[in-house]
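Yeah, one chain of the complex is gone here, protein chain that is, but the others are all in their spots.
We just call them A and B in the order they show up, numbering each chain from 1.
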Amino acid sequence: MALSELAGGFADALTVTNLLFALIGVVLGTAVGVLPGIGPAMTVALLLPVTYSLEPTSAFIMFAGIYYGGMYGGSTTSILLNTPGESSSIMTALEGNKMAKSGRGAAALATAAIGSFVAGTIATLLLALVAPTVVDLAIGITPADYFALAVLAFVAVATVLGSSPLRGLASLGVGLYLGLVGTDVLTGQERFTLGIPQLSDGIDVVVVAVALFAVGEALYVASRLRRGPVQVMQASGRYLTRSDLRRSVGPWLRGTAFGFPLGALPAGGAEIPTFLSYATERKLTKHPEEFGKGAIEGVAGPEAANNAAAAGVLVPLLTLGLPTSATAAIILAAFQGYGIQPGPTLLTTESSLVWTLIASLLIGNLMLLVLNLPLAGVWVKLLRIPRPYLYAGILMFASLGSYAVNADPLDLVLLLVIGLLGFAMRRFGWPVAPAVIGLILGPVAETNLRRALAIGDGDLGVLVDTWFSRVLLVLALLALVVPIVLRAVRGRRATPEELQEGSGLRHREPAAATHEGRGEQ
Amino acid sequence: MSTAAGAGPAAGNAGEDAGRHADGPDPAGPHAAGPQGRNTGELALTVLLLALGLYLVLDAANIAVPGSSNTLGPRFFPYLIGGVVIATALALGVRVLRGDRGPADESEDVDLTAGTDWRAVGVVAVAFLAHALLINVIGWPLAVTLMFAAVAWALGARGIVRPLLAGGITSIVVWIVFVKALNVALPGGTLLELATEWL
Partner (left out) sequence: MTGPDRVVVVGYVPTPRGEAALAHGIDEARRRGARLVVVNSSLGDALVDEEYVQGAAERRLRSELTASGVPAELRQPVGRDVADALGAAADDTGAELVVIGLRRRSPVGKLVTGSAAQRVLLSVDCPVLAVKAPPGREEGPPAEGL
């Protein structure tokens, strides 16, 4: 049944307009994946207000292209420049850059790109297969269950992302507060508006996301501007040899197996599966001596896991309306902006939109393979843009996108204020993504909480009425407590670095980077 | 395990790694720039967070609750969040006072060993604020061109002509694309609006 609907989706996606938007999306996505200081989450946020004149289908096809494209772009810079733009690319950089250094850059790019394609395709097909089933299960979901899901997503996002669970919670709290500002949907009461009339409609998601990602990043870069270029490796050597291919296939498939389910869980993001995949390949490889010096398995597996997780993230997003990464949160906001309520009913009410979207993900994935494999070097040329112009340009687009929301300069002042907050957060290692997720998911969580309690006549017991909600809340509690206990026991939180068993995840050279600034998580 | 020859700081070994992480905050790492200042800075941010939590709890009491009160009103969630924020701020405050520091965010274009260039931050912030206030007066393209040039200058671009030219051309092209093709509401300024009336 899913297959026939997917075929229908293909029929819709293969129109000239939709193909064009898919192409625009993947090109934009790759570009922002390559460029520092800007990522898919922010790009989609910026495009939100300016795409309301488009058909929702076209807009979502473009957003999906940006979402997938960002990861391809990220792997290119990880391999050739050793600058992973997001934490899920760290593992790719680890072995990929070593491969490029030893003259096998082309093979590293090829295994990353083909692995991304294979994993993305399998995972997107799995998404198509799984989504209807999840929807069937989710139809019976109670508001209490949904609240429990949201709580688990909050806790997981806050404690998994970033270096410190407390800082993640702090960031989440800020986001939840920003989500409270405005008029309460259920009673029409104004909350925390400080008497400013513009705030009674709430703070726009676009403003917060653009402020935290773009303005915060620009200010942060201004404060500690790097001077001097980084070393670019050549995409030299042959593409995959037969033995490269043989060594890559297993990691691709295993990476997909890690990435898709872990991405689909409300525990968020692509980081953990890439670490797991790397650790696994390290154990299984027949060439352990190559790890740390450029083992192809160490590129193939994590890259596949990364892309499979990205598709996995779409499962809770499309079936439950539950975002588990910053980009997914922005896409959720986009659905809301178009007046579409994501959730279990999405697949029936917006059936053609969803299937066209899934079909265009598969098409976009193919486009990305073609765009990235032979053209990796061309994308790197984007990085010749001088930093002053790059960041000035990012701020220009930040201004464009945020002003376009309400045509109100106050939004731009707000943008700067929240941007300064984002700057401070970066400076002190507070992850930014939880704030965005808190902002978008917070109101949804509140609505469900109040609905649940209304059904239960105000008895808090309804929150743990079903097994589902009990399990989720226990998991949330564990996600909150375990890192703190581990930290107390061992003096630190169990970080994914551990999985590596000292395989050389360094305190990276200055060129390296984590994701928070770009916000792909 | 074998370490890669010539890999420099990249080649670690298990013992070294464990040792480095075990002592929690890492004073020797690249994040150590200005430890003292960083610490008071984060403490200030944490105090701000505490203030936010208190504000949430106190101001929630002022939210009007309409008649029927057997269901959960608009105050409960703010109280809940306020409570979580206060608890987080207190716990984080204790941590920070004990010397725990979050690693400053790494980013491709950021040099963590460099000191903070407050002047550049100031110029960027002021330029952005100025352009926000100028948009409705002189139009988006001109306001954003000035902002672009100021930001580029703060980040080390040379000359005056080139940043202005780059900002001006980009902003006009962007304005035409988004306003004329995508119908985004963006004031163009009298001159540009007159000049592009025919589009």
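In the analysis below, a residue touches a chain if its C-beta (ideal position, glycine included) is under 8 Å from a C-beta of that chain, and two chains touch if they have at least 3 such contacts.
Remember, predicted model here, so these are calculated numbers, not experimental data.
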item: Option from A:Thr15, A:Thr133, A:Ser200 or A:Ser236 whose C-beta touches the chain left out; value: A:Ser236
item: Contact partner of the left-out chain, one of A:Thr83, A:Ser277 or A:Thr324; value: A:Thr83
item: Touch residues of subunit B, complete complex, unshown partner; value: 108-109, 156-158
item: Residues belonging to subunit A that touch the chain removed from view; value: 36, 81, 83, 101, 105-106, 227-236, 377, 380-381, 383-388
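As a working rule, only the chains that are shown with their structure count from here on.
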item: Subunit B to subunit A touching residues, read off their complex; value: 1-4, 7-18, 20-24, 26, 29-31, 38, 41-42, 45-46, 49, 52-53, 55-56, 59-60, 63-66, 70-74, 76-78, 81, 84-85, 88-89, 91-92, 95, 100-118, 120-121, 123-125, 128-129, 131-133, 135-136, 140, 144, 147-149, 151-157, 163, 166-167, 170-171, 174, 178, 182-186
item: Touch list for subunit A against partner subunit B, complex; value: 36-37, 49-51, 53, 77, 83, 85, 98, 162-164, 166-167, 169-170, 173-174, 176-177, 180, 184, 186-192, 215, 217-227, 230, 289, 292-293, 386-393, 395-397, 399-400, 403-404, 407, 409, 412-413, 415-416, 419-420, 423-430, 442, 446, 449-450, 453-454, 457-458, 490-492, 495, 497, 501-514, 516-518
